[in-house]
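One chain of protein is taken out of this complex; the other chains stay put.
Showing chain A:
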Amino acid sequence: MRDRDVSLLRPYLLTSGRTEPIDRNLELETQVVTSDLGAASHAVLSFERRDIVALCTKPTSVAEIAAILGLHVGVARVLVADLAALGYVAAHRPNADLAGDPAMIERIIRRLEAIS
């Protein structure tokens, strides 16, 4: 059995019964950044929402948010989508066209080659 304390009930409560995020396609690598509004609203947010706003003062991926805060991936997505809809965070989604951009791929190759 897993030793994590993520119960089956808790995620439902966190997301007010919704299991689908507003944008169900929010990618795991989406970069989440707290907005000025989010930073200023810290005190009015509760629990996980506040944790996310506090965590994302520097760009953080949805996957990292889930891992660091011990949330299911699906829950993290819902919470981030909620916060983004309210303007507390900005969600910078990946650009799918980049995957086919030779200049971008070459740039990544050059940088990786430099790793020692």
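Methods note: contacts are C-beta pairs under 8 Å (C-beta built on N, C-alpha and C of every residue); 3 or more make two chains touch, one makes a residue touch a chain; residues count from 1.
By definition in this document, contacts and distances are computed from a predicted model.
Selecting from "ATP-binding protein", "Aldehyde dehydrogenase (NAD+)", "Cytochrome C oxidase subunit IV family protein" or "Branched-chain amino acid ABC transporter permease", the unshown chain of this assembly corresponds to "ATP-binding protein" (UniProt protein name). Residue positions on chain A in contact with the hidden chain: 1-2, 4, 6, 8, 11, 25, 27-31, 33, 57-59, 61, 63-64, 66-68, 71-74, 76, 90, 92, 94-96, 98-102, 104-109, 111-113, 115-116, in rising order.
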